[in-house]
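One chain of protein is taken out of this complex; the other chains stay put.
Showing chain A:
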Amino acid sequence: MTRIRRRGTGAAIAGGLGLALALAACSDGDSGGGSTDGGDTGAATEIDCAPYEEFGDLEGTSVSIYTSIVEPEQQTQEDSYDPFEECTGVTVEYEGSREFEAQLLVRIQAGNAPDIAYLPQPGLLKTIVGDFPDAIVPAPDATVANVDEFFSASWKEYGTVDGTFYAAPLGSNVKSYVWYSPSMFSDAGYEVPETWEDLIALSDQIVDDGAMPWCAGVESGDATGWPGTDFIEDIVLRTAGPEVYDQWYTHEIPFNDPQIVDAWDTAGEILKNPDYVNAGLGGVDSIATTPWTDAGYPILDGTCWLHRAANFYATQWPEGTEVAPDGDVYAFYLPTDQSDIKPVLGGGEFVAAFDDRPEVQAFQTYLSSADWANAKAKTTPMGGWVSANNGLDPENLATEFDKLSAEILADPDSVIRFDASDLMPGEVGAGTFWTGIVNWLTGSSTQEVTDQIEASWPAS
C-alpha cells in the first residue's frame, strides 16, 4: 500500500485497483533489495563545491538526463552525481533507454528534449546540430575551461561541430584489445605478443600445436556488423596510419582506397583464414551469426585463444569470471609494427545540453571535471569504466584492467582515434559499413565490399 502512494503519479487513480493492490502487496518484500544493492559506495566522496557557486543558488532545481546507459551501469552513474547534488541541492533525474538514439531525435523534434543527453557518437552530435540547431546549446565557458584542462585536443575536437564546442567527453572506451586466458598462455608457454608480426607468429604457433587461435562474432541485432568495423578500423590505424585514417573517415580519400583495401585484406588474414577462425564456434561464416556478446566465451572453455574486443567486453563475461592478469581472462593491447606510435581505437559518450539554465550548465561543468571522473571511478566497484579525463587518478579505478585502459589512454605514445564508423555519415557508419562486414565475412571479396560502401557514401 505504501508503495503505491510513494510511486505516486497516476497509480492511485487507476481502474482495476484491486489487481494493482494485490500485485503491490506481493512485491512489498523485494522492493528494498532492488534499490539498495550496488549503491552507496560513493557516499564517501567529498568534492570542492566552489566551482558551482558561480552558477548561483540552485537549491531545489532539477536537471533531466537522457542516455543509452541502462542498468546495471545506471546505478553507478546515478551514484556518481551524489557529490554534485549535495553541493548544489540540484536533483538529477536520470532516464536510460536502449532506444535512446531513435527516441532522442523524436523528443527533440517534438520540443520535448531532455536537459542533457549523453551521445554515444560524435556523428549523432553532428546530425543534431545540423537538423536542430535551435535545440542544442553550446557548452558553457566553465565546461570549456574544464575540457581544455582535463582532455586532449582530439577529444575536444570530437565534441565540436563547425568550430563551436558543444559536447564534453564523458566516459571513454579503449577498443584495441585482444582477450586471452593468462593460464592457458602460461601452460602452453606462449608470450603476450609485442608486435603484429609476433601476433601472427603466435597464431601460427597455435595452429601448429593443433588448435584454432581466434574466435570472433559480429552479430548484434539490428546493428550486426559493428564489431567487425572496429576490427577493420584498428587495422587501418596499424597498416595505413592515423593520417590516412583521418582522411578515410572524412572521405578525403575514397572508402575503397588501396590503403584501406590493404587493411581489410590484413584483417582478412585473420578473420577469413579458415585455419584461424572460428575457434570453438564453427567456420568463417559463423562469425557473422555469432552474437558479439558470446563470441569470446570459447576462451573460457579452452577452445579459443584470442578474441579481439573492446574494454567493455569485460562486463560481458559470465558472472563469476575473473578478469585479472592472473585470473580467468585478461586482455593485451592489440600490437602494432609501428615503432614510434601506439595507435588506439577509442570510443565514448559526449554530454550535449538542450537547455542553458544555470543548473544544467553547472551539471555540465561537474561532468567535465576531474572530481566527477574520480567520483565515477569510486562508484563503479565492479569496474568496466574509464575516462580520458587526465585528472582521473588511476588509483581510484576498481580493477587492474581499468587501470590498464587508463594507462593506455594516458600513454604519451598513444595516438587515439575515435571509432570511424561513429564519425562517418550514418548511411555508411551505421549502414553499409555494417552490412559490408557481413557480406565480406560470408564470401564477398574486399574489393567488392569496399566498392559498394564507397558507392553508398552520401554525395554532399
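The definition used in the following text is that a contact is a pair of C-beta atoms (placed from the backbone, for glycine too) under 8 Å apart; a residue touches a chain by one contact, two chains touch by 3 or more; residues count from 1.
Here, contacts and distances are computed from a predicted model.
Visitor: Considering the UniProt annotation of the chain absent from this complex, which name among "Twin-arginine translocation pathway signal", "Acetaldehyde dehydrogenase", "Carbohydrate ABC transporter permease" or "Iron-sulfur cluster assembly scaffold protein IscU" applies?
Guide: Matching "Twin-arginine translocation pathway signal", "Acetaldehyde dehydrogenase", "Carbohydrate ABC transporter permease" or "Iron-sulfur cluster assembly scaffold protein IscU" to the record, the invisible chain is "Carbohydrate ABC transporter permease".
Visitor: Touching the absent chain in the whole complex: find that residue among A:75, A:121 or A:160.
Guide: Touches the omitted chain: A:75.
Visitor: From the list A:107, A:251, A:357 or A:403, which touches the chain that is not on show?
Guide: A:107
Visitor: Considering the entire assembly, which residues of chain A contact the chain that has been omitted?
Guide: Given the touch definition above, chain A has residues 3-4, 7-11, 14-16, 19-20, 23-24, 26-27, 30-31, 33-35, 37-38, 68-75, 93-99, 103, 106-107, 109-112, 220-221, 291, 293-294, 297, 312, 315-316, 318-319 touching the missing chain.
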